[in-house]
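Here is the structure we will look at.
Complex shown without one protein chain; remaining protein chains in place.
Here is subunit A:
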Amino acid sequence: MGTENPGRPNFTTRPATAPFAAAPQTMMPFSSSGPVVGQEASGFRPPPHVTQQTPFSSSGPVVGSDAATFRPTPPVAPHTNAPFSSSGYAVGPQTSPFRPTPPARFNDPSVPPPPTSSVPPTVGPFSRFPTPQYPLTAQAPPPRGPPVGQLPFQPPAGQAPFQRPQQQIPSVPMGAPPQSINSAPPSVNVFQSPSDSSFPAPPPNVQASFPGFAHKQSSADPQAPPVQSPFLTHQGNYAAAPPAVSSPFAAHQGGYAPPTPGAAPLGYQSRDHMQHPGSGPPLGAVQTLTEDFSSLSIGSVPGTIEPGLEPKALPRPLSGDVEPKSLAQMYPMNCHPRFLRLTTSAIPSSQSLSSRWHLPLGAVVCPLAEPPDGEEVPIVNFGSAGIIRCRRCRTYVNPYVTFTDAGRKWRCNICALLNDVPGDYFAHLDATGRRIDLDQRPELTQGSVEFVAPTEYMVRPPMPPLYFFLIDVSISAVRSGMIEVVAQTIRSCLDELPGYPRTQIGFATFDSTIHFYNMKSSLTQPQMMVVSDLDDVFVPLPDDLLVNLSESRNVVETFLDSLPSMFQDNVNMESAFGPALKASLMLMSQLGGKLLIFQNTLPSLGVGRLKLRGDDLRVYGTDKEHPLRLPEDPFYKQMAAEFTKFQIGVDVYAFSDKYTDIASLGTLAKYTGGQVYYYPNFQSTIHGEKLRHELARDLTRETAWEAVMRIRCGKGVRFTSYHGNFMLRSTDLLALPAVDCDKAFAMQLSLEETLLTIQTVYFQVALLYTASCGERRIRVHTAAAPVVTDLGEMYRQADTGAIVTLLSRLAIEKTLSHKLEDARNSLQLRIVKALKEFRNLYAVQHRLGGKMIYPESLKFLPLYGLALCKSAPLRGGYADVSLDERCAAGHTMMTLPVKKLLKLLYPSLIRLDDYLLKAYAEADDFQSIENRLPLVAESLDSRGLYIFDDGFRYVLWFGRVLPPDIAKNLLGTDFAAELSKVTLCERDNEMSKKLMRILKKFRESDASYYQLCHLVRQGEQPREGHLVLANLVEDQMGGTNGYVDWIIQVHRQVQQNP
C-alpha cells in the first residue's frame, strides 16, 4: 500500500521531494528546511528531536493543503516512534509529492524488528549508505505522517526506516553510475545536487542535534552519513544512535577521503556557500561532501617540458552511452530515457541562469523507440469517457496529475487548472488521497502510455499502410544489379508488410519515360503503361495502380519476378525523376503512405533536373561552398512540402557511382520524416546484403502513419526550435507522414519568463498517429524535471548524449548556411564556453592551477566534440569527404537516436584474435570481447585482428604479422590476396564460424542498419586510411587535432580571459 499511496495525487507537490532527495546527505536539512521544503521537512524534523510533536506543528503552516492534514497528527506525535511510523505509512495521502519512490519500501517496514535492536542494525546499512542518497524517499513520507498510520506502526517505526535504506540501496545503483569514474566520492554528489539549492537550510538543524555529525560530514564526505542520521533520529534512542553512526562515518571518511584529493577540504565549504547564496549559512558545511567536478592535470609531465597530459588518463566512453539515472530515480514515473532525454535534468529557474548554461537546453525525443520485450507501452482505451485531457492546455492525463475533491476533480500538472473528472472515469479516493482503481490505470502510474483515439482525432478514416515504389531502371541501375536486389527483397517482405489485410502497394519505374503497372486482381499479369509526356504528367489509370496487396498478391509477385528481366537490356541513360515524382504524388495523394525511391542516375529530364555540381574546386572553402549542400532546385522543397501535405513519407535510396546530388534528393526525406540511404558505387555482389537488410527493415518495422507530434511543457518554458526530419505545421506541431522507431527529434527550449515560479517542469510528448492495424492512437510520454537555482546543479545533471545529439544537429544545420570551418569553430566555442563557465564556478575556492575541470556528467563532451568535428558532415575540406557522402551522412545524423549517434561518433574497436584462438570459448561467451579499446593507432597491434564498428559498417583490420593461420582460417585460400577483392563468408572451420557468430551477435544488438564487413590489412593504402585510420578520432591526422592536443587547446581557451 505504501508505495501506491504516495501515488500520483501528491505529485504536484513533487518538486519538494526533489530537494529531499538531496537531503540524503543532510538529514539535517529537515530541521532547517528551506521555505519550500519546509512543509515536509517540518514533518521530519520531529524525528531528530525526541519530541516529534513540535516539528509537526511547525510544519503545518508551510504547506498549504498538506499542512492541514498534518496538523491533526501533532497530538499523536508525542510518541517518538509514532511520528516515524506514521510518516512511512501516512505519507501516502499527504506526502503525495514525495511518495513516489519511497512508498514501496515503506510497506516493508511492517516487518517488526524491535526498536531497541534497531540501533545496532543501523550500522550495517550505514556502511552501504553511500548510495542511499535516496533518503528523500524515506523522508518524503514522514512529513505527512497522517494519523492513520501512526499508532499501528509505532513499534516498527524505527525499524521501518532502517529497512528501507537497505532495500533502497540495491534499487538505487545510482550513486555510482554517473560519477564513478572521476572520483569515488562523487556518487553522493549527484543526488545531493538536485536538492542542494532548495535544501540548504536543513543542515543547521542536524548539526544542532548531532554536533558530532555535522562536523564530520563537513570535513569529509557527506554522502553516507547524512542519510543515516535521519534514521537514527527516528529510532528515538538518541544516545545510542550517535555513537553507532559515528563509527560508520569514520570508516567512510577514510575510504572517501583519498579520492577527493583534488579538491581541498576548505574549498568545499566555501564553494557551497557560493553555490547557494540564498541558503542560510548553515548548510554550506553539510552539503560540501564530495567533489563536484572532475579534473585533469594539465601540467608538465615529468621529463618533458611541453605541457602535456597522460593520454591514458583521458576519459573515454568505452562502455558506450550511459543513460542518466538520477532523474528516473527522482521521478520514477517519468517515461524511460529511450523516449525522452533532456540535455540537463535540472531546468534553470531564470533566464540569467539559462544564459550561463552555454550548451543547448532542450530534449531529444524518440517517440517510437523500440522497448525491450516485456516493457511494451501499455495501450489504454477510455471508451465512452473519451480521452481525459486538460480543458485549457490540452495535456493528457498522466501520473503527475492530482485528484482532489473526493475524486471529482483533477488538477492538471502543467497548467494547474482544476478539471472535472468525467463520470465514466470517476473513482473514489482512498484515505491517502489516491484513486482506488490506481492499479488498473496504467496512464496514472506509467510515464509512457498509448491512448486509443476516438473519432474526434481523425480528419478522415485511418489510412491503410501504403507502400509505393518508384524505381530507376536506367542503364546504370540495371548494371549495378540494384533492381534485382530490390525486387527480390520486396517480394520476400510481402508477407511481413504491416497492416495485413489492408496494406496497399504500387509500383512505377522510370528512365526517360515513366512506366506504371496495372495490377488489378483480376489480371494474371501486370499491364505496363508508359507515359512519355514529361511536361504534362498524368496518371494513366484512375485506380488499380495502387492495389490491395492481399487481393492482388499474385499479380504483384509476378511483377516482382519479372521486373529485373524486363529491363535487363535497357540502354536508356536518362532519368525523368522529377516528372516521376509528380506522378507519384498524384497517385498517392488520395491516401498518403510511404514512397520509396530507388535512384541511380542524376535526374536529367523534365522538372527537377539537376546539374553536376561541386566539380569546380575553386568553390570549396569559399562562401559559395555551402549552397552545394542545399537543394539546387526549389522544386524539391516544394515537392517535399506537397508530400507532407498529403501524408506521404519519402525514403530515398541512392546508388549512383557518380555525383547524384544527395543534397537535393535528401530534401525529400528531410521534410517528410523520411530517411536517406546512400550506397555509393552500388554493386549487388558487394552491397546487396546491406541493401537487402535495410530495405527489409524499412518495410517491416512498425511504422506510425499520418502522424503529428507535439511536445508540451509547463508554464514559463517554451520549445523554440526543432531539429530533425519533419515539417513544422504550426509553431509547435511536427508533421510526420510516416515515422518509426529509428527516428529521433531534437528540440531546444527557452524560458519565456525571467523567473520561473514553478518548482517542477513537466514535459509531455504526444504523438497522434495511425497504427498499421488501422487504429488511431496517441502515444504520450510524460516526464518531470526539477527547476534549480544553481548552475552547478545544471552541470551535474547534464546528459552528454542528449547534448551531443543536439550539438551535432545544430552543427550540421550550420554547415548548410556557413563554411564547414565555421560550424566546427562554433561547436568548439560552445564547449569552451560551457567549460569556462563551469570553471568559474569553482575557480575561486579551489586552487585549480593548471587543472582542467569539468563536471563528471560532461567528461566525455570534449571527446565527442572532437569526434563530431571529425565526423563525415563536418570533417576537413573538399578532399576529405565527397560532397554526396557529406550530405548523406548529414541527413542520417539528423535522424539518429542518441545511442546510435554516439556509437557513430566514437565507434568501438575490439580485438578479436585472442578470442578466436581460445578453443574453449563458448558461443555465448561474448563478455571477453566486449572490451572496447581507445581509438588511437597505438591500440592496433600488428599481431592482432580487430573489428571496428561504428554501427553502420564493420571493418576487420588484419595486423601485418597476424598469425597466418588465423587469416587462412577466416579467408580461406584468398588470405594472401588483396583484401579489397575478398569478401568474408563462413568457411568450414571453427574459427570462421566463431567470427560469424560474433558478427551476427553484434548485428542483432542493433538492427536498424546492416553493417557490411570490410576487410583491410595493415599498410594497405589508401583503403586502410579511409576505412580505419581516418576514423581513429583520437589521433592526429591531416591538420586535425589529436585528443590530447584538443584537450590542451580547449583548456587554453577556457583559461583565457574572455
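One rule holds for everything that comes next: a residue touches a chain if its C-beta (ideal position, glycine included) is under 8 Å from a C-beta of that chain, and two chains touch if they have at least 3 such contacts; residues count from 1.
One rule holds in what follows: contacts and distances are computed from a predicted model.
The listed options are "NEDD8-activating enzyme E1 catalytic subunit", "Cornichon family protein", "Eukaryotic translation initiation factor 3 subunit K" or "Glutamate--cysteine ligase", and the UniProt record of the chain not shown names that protein "Cornichon family protein".
Taking the complete complex into account, A:R729 is the one of A:R697, A:R729 or A:R987 that touches the chain left out. Within the full complex, the residue among A:S492, A:Q638 or A:T700 touching the omitted chain is A:Q638. Although one chain is not displayed, its contacts with subunit A can still be listed: residues 634, 637-638, 640-641, 645, 671, 721, 727-731, 733.
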